[in-house]
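Only one protein chain is missing; all other protein chains are in place.
Each chain gets a letter, A, B and C, in the order it is written, and its residues are counted from 1.
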Amino acid sequence: MQPIRLGMVGGGNDAFIGAVHRIAARLDAHFDLVAGALSSTPEKSLASGAALGLDPARCYGNFSEMAEREAARPDGIEAVSVVTPNHVHAAAACAFLARGIHVICDKPLTSTMEDAQKLAAAVAEADALFVLTHNYTGYPMIRQARAMVADGALGPIRVVQAEYPQDWLSTPLEKEGLKQAEWRTDPARSGAGGSVGDIGTHAHNLACFVTGLEVEALAADLQSFGPGRVLDDNAHVMLRFAGGARGMLWSSQVAPGNENALRLRVYGEKGGLEWAQEDPNYLWFTPLGEPKRLVTRNGSGAGAAAAAVSRIPPGHPEGYLEGFANLYAGAAGAIRRKQAGEPPVEDDALLPGIDAGMAGMRFISACVRSSQDNAAWVSL
Amino acid sequence: MQPIRLGMVGGGNDAFIGAVHRIAARLDAHFDLVAGALSSTPEKSLASGAALGLDPARCYGNFSEMAEREAARPDGIEAVSVVTPNHVHAAAACAFLARGIHVICDKPLTSTMEDAQKLAAAVAEADALFVLTHNYTGYPMIRQARAMVADGALGPIRVVQAEYPQDWLSTPLEKEGLKQAEWRTDPARSGAGGSVGDIGTHAHNLACFVTGLEVEALAADLQSFGPGRVLDDNAHVMLRFAGGARGMLWSSQVAPGNENALRLRVYGEKGGLEWAQEDPNYLWFTPLGEPKRLVTRNGSGAGAAAAAVSRIPPGHPEGYLEGFANLYAGAAGAIRRKQAGEPPVEDDALLPGIDAGMAGMRFISACVRSSQDNAAWVSL
Amino acid sequence: MQPIRLGMVGGGNDAFIGAVHRIAARLDAHFDLVAGALSSTPEKSLASGAALGLDPARCYGNFSEMAEREAARPDGIEAVSVVTPNHVHAAAACAFLARGIHVICDKPLTSTMEDAQKLAAAVAEADALFVLTHNYTGYPMIRQARAMVADGALGPIRVVQAEYPQDWLSTPLEKEGLKQAEWRTDPARSGAGGSVGDIGTHAHNLACFVTGLEVEALAADLQSFGPGRVLDDNAHVMLRFAGGARGMLWSSQVAPGNENALRLRVYGEKGGLEWAQEDPNYLWFTPLGEPKRLVTRNGSGAGAAAAAVSRIPPGHPEGYLEGFANLYAGAAGAIRRKQAGEPPVEDDALLPGIDAGMAGMRFISACVRSSQDNAAWVSL
Partner (left out) sequence: MQPIRLGMVGGGNDAFIGAVHRIAARLDAHFDLVAGALSSTPEKSLASGAALGLDPARCYGNFSEMAEREAARPDGIEAVSVVTPNHVHAAAACAFLARGIHVICDKPLTSTMEDAQKLAAAVAEADALFVLTHNYTGYPMIRQARAMVADGALGPIRVVQAEYPQDWLSTPLEKEGLKQAEWRTDPARSGAGGSVGDIGTHAHNLACFVTGLEVEALAADLQSFGPGRVLDDNAHVMLRFAGGARGMLWSSQVAPGNENALRLRVYGEKGGLEWAQEDPNYLWFTPLGEPKRLVTRNGSGAGAAAAAVSRIPPGHPEGYLEGFANLYAGAAGAIRRKQAGEPPVEDDALLPGIDAGMAGMRFISACVRSSQDNAAWVSL
């Protein structure tokens, strides 16, 4: 099976997330990176491309040029990864979608709701796929959890607890020249949400993905503890889901001792589930009135949903990159089906797309508006 | 040292908490149970007293009789434990306080704010001590945590996460004849709070005890998932502390897989602390920029505050009863100092009393009012 | 029910284990301490007794005097706790057994095999009970584990892994005046085993208690890492059980980071069990081909064997003192049945006695002999 020809926008030398996308694209041999507009200047883009072994002729100074010229090549890219800061997502994605090039885009969708709506329109019109890398949905035990909820193992859901604490912004790194900290605390590049946009959206997305429920309304209390920080670095949110379930969501970048402590707990009438991103190969299942069970990836009691996105036997841990790669693998399958004129399969629905992206944008927006209104309830 | 003569109101044969108080009173040999009004009828009281080896002449049919007659005996009780359902606390406590008999009372303080105020007035007038068994404050590692916060090990506090989930009311046990479930879900006996009153107050109390902060305002979303249940069995609360810290509090009795999963996490500018009641001999300390440290009860790095309430070396776990007994031991010390005419010592301030009780009542009341007002902020 | 009148030999002011025995005896109100030969000199014994509120007339200078005089009193002690260093156990126990006073004795049984045999003979002849405080057998989840093995939940046992590492002798504390370290590293007072005698016997006892199997032969490699230390402070042992199961046992006092990390793992044809003393309220049960289950004390899936020795609901941890108290409670029941002329009940067989003590002595002796013979197999 030939790999899909892939381009990348953003992800130059220093960027953490670009390297992640490249490994994820390569891990299962589904994609071959052949072109890039990797940095904001032609020189840097060329240098980053050289380091990656790209043909210099396919290292572009900006995404527009790349879209135009790649679309014109017979061996042009079939798909592109957009891994820039948030404010560039929409324009870049649109440029490729308009040319029928499939887009795999980092989250959150965009930095403004206006951009998001433009992008949504572009996706609707395009003859190309749009995949949003809400990567945590790619973890096998998250797939397992979703399947268990869908199968009724928990009964009707009552309570959802989602949290994503970090500690890396406990001190004002954005004033000390750390590039990651600069753009992520800058409303112009990140959007209206700080921690809620960067990581709260992951917690929100995961809660919805696993439960199959949508947030109907929320009340949010956002805080900025970092001195002079404009965007929130800590957010407390109460959730009301359609159908009656209730939830809480906490995102923080100022909680010392937390690295990427994304954690989801879901409780229904008949049982509960608990999962932690930092130990992703385990899923606690707590059927009411029975001992807690620790289900392991591919282990006894784990099912087809997890196995479909696992590579190795239980007891040998798969991690973040593998979960990320599961989205790329899913995208590759969908792209190939589309290229072959085949209909989508059921699992294609597991790929986060524009709907998940818009849900995330509404979540961020609602959090900001609620908080500005002293945590009043805001409908999504 | 002679044990203090103790009486008990409530705590008859079937009651879980009465047995706990008796073990806690006895564990360090500070108290000797000699009298009781253990049940609501004289016959049951006598039977329960007989099972405990009490002199039948000191098994009373009600607390009023007990207060009167014990006060008249030269060898009458010096202190009394009040372990009835909440709605009896105030009247019982007042009866003994009025006679100069020290009161050790279960929480929450009372079932109504009116009763709470009467009791507070009685405490203010009485020449006797009033101790409220917010027992989780007796755990050594909670003392350690409080001392660390007070010593500045965390810097100014920013974020507090407190939770107390259980699962025992996931099904409507109150309709199946379980006495514990009946009174705890009955507003007449429990008060206005369901899970917030029964266990949310513990989480609230612990958060304040460890941080030394007071909740200034809260927004609460209370739910009753149990069919036909009047009181909340799940509560989501956002907290604003005096001084600017923010928090979340979750109490639940419908979260399958949770037994008594009280957990506290506190984050300051310089570090964090994490503690879980079900593994109480451990305290995670996470100084910013250093590896996480696991401090054990009486182990390396644990200090005087924990050692003062520990009985055995590290690695041999102490549990719930020992923590409970630490309140009794603290009460015994305070009582003896008072009897000897000695001034209180600094550690006497660690004993929860009427102030903690009133704070709990305000917390319950605020949660209920906020929730009735669609989770609007309510000042405490 | 009247408490049983109890005396104590050893356990003066500084001794850790004496205080433990006193709390354990008192916790369930089964015993009342009324006499003692608490220290090796009359003065110290009197001072220690005074601190405990004992009648000075019943604070004796040595155990012989105590045995004689208490036996002569109409209100004399009915039982005695022997909590001295090991080399005194035999003589003290014999003095009381000979007078029909029940003996609760700390482990290991004695410091020499010769003494052990004398004691065994005395127990055989005596009209009194002899209970050895292999206290870890009192933990509810150990009782649960034993019941599960007996019920066949694991199938025939294949492999047993037992270990008890500590770190407190990593440095030569015995040369720095620490009394505990002095006698425990002194062959004259401890016997031929260092770590194997002090804690290896616990691991051995627990392995046998849970599996119901006996060690048939062992090969041991004992080491003394502490400079100038005569007795072993680290021991590696391979075990062959009657019936074909195999095992390993590790005891150490020089493993930094380990407090009292006693741990037992048992594997049969159909499943496994894992238990750790420092988190004693949990038992992992791993049925082959199913997810691991975490059984909690008194929680869902825990059975009658654990409930029989539990005091409080699941999720509220019980610890070391409660486990210890379970042996005292068991002893109290057996003593009362004997006093009442009633036959023993089935659970009396759970109390470690002279047989467990002799098995421990044979274990120590075999370890020492095997190690002297370069870890050759030695039959027990």
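Methods note: a contact is a pair of C-beta atoms (placed from the backbone, for glycine too) under 8 Å apart; a residue touches a chain by one contact, two chains touch by 3 or more.
No experiment lies behind these values; they were computed from the predicted model shown.
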Given C:Thr286, C:Ser300, C:Asn326 or C:Ser365, the one touching the chain that is not displayed: C:Thr286
Options B:Ser300, B:Gln339 or B:Ser379, residue touching the unrepresented chain: B:Ser300
Residue ranges of chain B at the interface with the undisplayed chain: 285, 289-296, 299-302
Positions on chain C where the hidden chain makes contact: 154, 158-159, 161, 167, 170-171, 219, 221, 223, 225, 234, 236, 238, 240, 246-248, 250, 252, 254-258, 265, 267-272, 274, 284, 286-288, 292, 374-377
Where the missing chain touches chain A, by residue: 1-2, 16, 19-20, 23, 26-29, 53, 166, 258-261, 277-281, 296, 299, 311-322
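By definition in this document, only the chains that are shown with their structure count from here on.
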Where chain B and chain C are represented by their mean Cα positions, the distance between them in whole Å: 35
Chain centre separation in whole Å, for chain C relative to chain A (CA means): 55
Set of chain C residues in contact with two or more other chains: 296, 299
